[in-house]
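All protein chains of the complex are present and in place, except for one that has been dropped.
Read from first to last, the chains carry the letters A, B, C, D and E; within each, the first residue is number 1.
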Amino acid sequence: MKMITAVIKHFRLNDVRKALTDIGVEGMTITEVKGFGRQKGHFEVYRGVEYEVRFLPKVKVEVAVSDEKLDETLSAIQENARTGEIGDGKIFVYNLENVIRIRTGEKGTEAI
Amino acid sequence: MKMITAVIKHFRLNDVRKALTDIGVEGMTITEVKGFGRQKGHFEVYRGVEYEVRFLPKVKVEVAVSDEKLDETLSAIQENARTGEIGDGKIFVYNLENVIRIRTGEKGTEAI
Amino acid sequence: MKMITAVIKHFRLNDVRKALTDIGVEGMTITEVKGFGRQKGHFEVYRGVEYEVRFLPKVKVEVAVSDEKLDETLSAIQENARTGEIGDGKIFVYNLENVIRIRTGEKGTEAI
Amino acid sequence: MKKQNSELRSQNSDKKNIKNFSAVLFAFCFLLIALFSGSAFAGESSKIDTGDTAWILVSAALVMLMTPGLALFYGGMVRKKNVLGTLMQSFIAIAIISLQWIFIGYTLSFGPDISGIIGGLDWMLLNDVGVEPSSYAKTVPHLAFMIYQAMFAVITPALISGAFAERMKFSAYVIFILLWTTLVYDPVCHWIWGGGWMGKLGVVDFAGGLVVHVTSGISALAAALFIGKRKGYLEELLPPHNLPMTVLGAGLLWFGWFGFNAGSALSSGELSAMAFVTTHTGACAATVTWLIIEWIHRGMPTMFGAATGAIAGLATITPAAGFVSPSSALIIGIAAGGFCYLALNSKAKFGYDDTLDAFGVHGVGGIIGTIGAGLFASAAINGVNGFFFGNASQLFKQLMAIGVVAVYSFIISIVIFKIIDIVIGVRVCEECEENGLDIEQHGEAGYFL
Amino acid sequence: MKKQNSELRSQNSDKKNIKNFSAVLFAFCFLLIALFSGSAFAGESSKIDTGDTAWILVSAALVMLMTPGLALFYGGMVRKKNVLGTLMQSFIAIAIISLQWIFIGYTLSFGPDISGIIGGLDWMLLNDVGVEPSSYAKTVPHLAFMIYQAMFAVITPALISGAFAERMKFSAYVIFILLWTTLVYDPVCHWIWGGGWMGKLGVVDFAGGLVVHVTSGISALAAALFIGKRKGYLEELLPPHNLPMTVLGAGLLWFGWFGFNAGSALSSGELSAMAFVTTHTGACAATVTWLIIEWIHRGMPTMFGAATGAIAGLATITPAAGFVSPSSALIIGIAAGGFCYLALNSKAKFGYDDTLDAFGVHGVGGIIGTIGAGLFASAAINGVNGFFFGNASQLFKQLMAIGVVAVYSFIISIVIFKIIDIVIGVRVCEECEENGLDIEQHGEAGYFL
Partner (left out) sequence: MKKQNSELRSQNSDKKNIKNFSAVLFAFCFLLIALFSGSAFAGESSKIDTGDTAWILVSAALVMLMTPGLALFYGGMVRKKNVLGTLMQSFIAIAIISLQWIFIGYTLSFGPDISGIIGGLDWMLLNDVGVEPSSYAKTVPHLAFMIYQAMFAVITPALISGAFAERMKFSAYVIFILLWTTLVYDPVCHWIWGGGWMGKLGVVDFAGGLVVHVTSGISALAAALFIGKRKGYLEELLPPHNLPMTVLGAGLLWFGWFGFNAGSALSSGELSAMAFVTTHTGACAATVTWLIIEWIHRGMPTMFGAATGAIAGLATITPAAGFVSPSSALIIGIAAGGFCYLALNSKAKFGYDDTLDAFGVHGVGGIIGTIGAGLFASAAINGVNGFFFGNASQLFKQLMAIGVVAVYSFIISIVIFKIIDIVIGVRVCEECEENGLDIEQHGEAGYFL
């Protein structure tokens, strides 16, 4: 099993979620994060001092999938999160040693 | 060492924390997240339009443990996070290559 | 590739970010979290009842790096996040199976 | 919850319901207008004073603002998931109790006296309540007096809502405040201000220490005992989610309280100025006292303490505002700070969960202030002497009144709660409490931040 | 955006610009003072009544507060990323429209009548508008009347901003409100209140049902249709980010509305008391009606519904406030709740995106209320009888006025929008809409929580 973690732009979330549901992913977990990267920030002026804001709001999507589903899921995310502009974000893939569904105690791929 | 990440319901957090402390876990990190899964959302009406809210507030608990402690910790979380209803959440287990305590520079199991 | 996750004190973030930029790390993702650990909390009194607040605000920094960069990055974080007092936080290192840059589709170390 | 939701949806589709409903409403309206309108608003009166009227109208607006102020004061103190439910309890009181007042409350409270017990129904739906001055305030239109008093009736049950915050059903709440206003507020108001037996006996209450604060505070205690503690009370941190909102609420309450107390002079002149000054003095003294005690007791003065102390001072000075001098107000304010602090900090020991301290602040404050009026009233200010000015009997009258009003409020409140509980239940289900009132009772979330 | 930013930075360095700018401003000032000051403020008048003046000044302050109240009411309903942009739209209206009023708006609206169509330019820059009473309000300084009316002119265009919230360019907005006030508000105000043809015809509008709510509500509809839907409308959840802020806004609006309606009596006495009471009654009735319908229709009464219902009631009673009795106000309030609820809940069906329901609340409310005045006005209250009091013609006058004002407002608004759109564009770019007005139009973020 793999855990896919994607840091994406907020306004792509809805499409990503739909795409994932379409390919049969049944769950995901979302976190508000701030990203720092190649994407330039914007300037904000407060009290006469101008600051460049480099930490930009992003959303992190975590999806656990079975090994077979990995590629399909990755492309679903990539296609739907993409705008083609700097700051589209990144996808990270981790190995997942185990998954447990708390309600039933199921383990492994069953539990996803 | 393993990193255990559990996505649970808010109101189970207190019991989970107590259970973990009881079995000697000394630290954990908590994040506010939103979960999407089998659990149905509820309906909210805004300005005459009804929406189904599918992203539900959950809390993510991250606990790093030594390999020996893994099973004990998993059951402590599972038992205390469980209500038996859909949406109780999931536990994910990752392998942890290293842990460093910033204050002392200790590494590995010492640092947990 | 490795994913380095550091839970640190808020007011160290700025220095950590600078140090990382200095050694050529080009991106990172930040999350607001609450930490529970050896560090004692403080007392807050609400409506005549005194509570010990044990979940303290921390900030989680996630940085994906190539294997070569790992040690350098770890020390940059440790040195700059350190105050020497309990609660300085922890660094966790995970193996990263893959990284994808959404914009370009680049994979692996290229994508970091 | 889910089931409930799907039931609704079935009603949803049945859109005819609404149309029928509208039709009935309309029929009802035409009836209303046929019956009541046009009769009471005839003459012009030359006795009306423009300054006094301006002052009463401004005061009415100020007191009206207090209820949204209270909504924010309370709303900031609950957990995030209950913020709308808590705001709603105050907000809805404005709408519902104002209508109750117009239909029946005003006449029960201030209508022609029946044996000192209750007002007659002569002024139902404002029948005969017109623009000529009334005997209650001789230089302002009767309607101005009526609407000014309406605002008092509105805020009083809203005050109680602090006691059962975060766990009461909205439907039960609506029924509760309607019954409570009719059975507790209106009679007590009549006894003291509407020509009833207490007023005749010489009990004094300038702006509602008994009528507003003792009734609501004691009923809050009854409510807290009846409904029981919140899940997690004294075990978990159940923190205020937005203290700046509470501070804003306190600021608006303080501002509005000038209308509440100084407006109760029912004219613009010496007495209103005096009540204005004593009000402010009492509030400031209580705030400072609270903070000093807190600083000594807990090691740090809190913003929450300052806000609570201010409201305690304002509640406490209320019955005395137009009867005592500024220096007496200072003492009453100090007492307010001390006793209300004690009440809040003993609550945990007694173990009842008066969530937002409606009893600890308004009950205790109302009692202290009513006694304060009995002690410090001075005939030089407003014709009545208290204990320290040689009239011990005034103190006993005040004590008697507190006893009667407290016992009456407590018993009737418990009875009302009991009945509602049997019929529809007063408390939300355990899961609802966990999910919060906002989602469960109103289908909304307070914030998307 | 980035390019824009670097352009600015180049201007940044060029600090001389500002100095030149200041110099020009100053030159302009000295010109101003030379031309206009000192002439109009001479005599003392003995007819001024201190109570009436106090009431008008308080009312002016109350109505002024309504615009920040509206800012919060609207600001809480938009998404977090647009909160400052939305607050700004109301806030800037205070500043810009007040100046427009002083320069030209007041004289266009209330200046010496020209053929019933518009006021002459005699009172430009308050020339001849001094401290002696005017014919509009015989017991208060002319300047007090002027500034009281200024506050009405301010809030009216701000109301429209609800229709195009979350997607309009700030620059286009500023031009829009300036043109709209000059071309729609000022003439309509003159027609009805300033001695123009509608007033002469006997159309009645106590505090602005036509002048304020129909003009702004119909223009809001025009605006919503012209500017188009927000991205994601009816597909995604576009939730209010801070409903407690909206509740606070509603509370301040309600409070201020007493100045709006009761202040429109322009004196402190019988009529102001009556308007105060009908205002409150209408608001309460609408709130309760809204909640009952919502409860039946959706299964739960919402805090948002209560707040919206209250504003709907207040908007609706506005034209009738000083002409009808409290029981008529009750009926008007019930109608307000019902019809505005219907309007909000049908919006999705029609598919236009009147984001914050400026049309659904103010347009519909203004129309209902203006008809309500035509139905329920009673000569016993204020000299005019409506349909139910035997004067059917009043109803027709009201209907005619609604038609004329609605058509006029709609057309002129569309024309203004069209012109602005051609010249600078009215809508922000798609990416800007996604990033939010706060960052894109103002370079700020609402919260760092």
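Everything that follows uses one rule, which is that contacts are C-beta pairs under 8 Å (C-beta built on N, C-alpha and C of every residue); 3 or more make two chains touch, one makes a residue touch a chain.
None of the values given here were measured: they were computed from a predicted structure.
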Displayed chains contacted by the hidden chain, counting the whole assembly: A, C, D, E
Given the contact definition stated above, which residue among D:Ser109, D:Thr215 or D:Ser272 touches the chain not shown here? D:Ser272
For the chain that's not shown, point to the residue among D:Trp55, D:Phe110, D:Phe152 or D:Phe359 touching it. D:Trp55
Of E:Ile48, E:Leu237 or E:Val404, the residue touching the omitted chain is E:Ile48
Full-complex touch with the removed chain, picking from E:Lys231, E:Arg427 or E:His442, is E:His442
Which residue of D:Leu84, D:Leu179, D:Ile218 or D:Ala306 touches the chain not shown here: D:Ala306
Counting contacts across the full complex, list the positions on chain E that touch the omitted chain. 4-5, 7-8, 11-12, 17-18, 21-22, 25-26, 29-30, 32-33, 36-38, 40-42, 44-45, 48-54, 57-58, 60-61, 64-65, 67-69, 71-72, 75, 83-85, 87-88, 91-92, 94-96, 98-99, 102, 125-126, 131, 140-141, 143-144, 146-147, 150, 170, 242, 245, 248, 252, 268, 438, 441-449
List the chain D residues touching the unshown chain? 49-52, 54-55, 58, 62, 79-80, 139, 239-244, 247-248, 250-252, 254-255, 258-259, 262, 267-274, 276-277, 280-281, 283-285, 287-289, 291-293, 296-304, 306-307, 310, 325-328, 330-331, 334-335, 338, 342, 376, 378, 380-381, 388-389, 447, 449
Residues on chain A that touch the omitted chain in the whole complex? 44-51, 53
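One rule holds for everything that comes next: only the chains that are shown with their structure count from here on.
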Chains in contact with chain C and with chain E: which ones? A, B, D
Chain B against chain A, contact positions shared by both copies (same if over half, else different): different
Residues touching two or more other chains, restricted to chain D: which are they? 5, 443-445
Which parts of chain A, given as residue numbers and ranges, touch two or more other chains? 31-32, 94-95
Chain pairs in mutual contact under the definition given at the outset: A-B, A-C, A-E, B-C, B-D, B-E, C-D, D-E
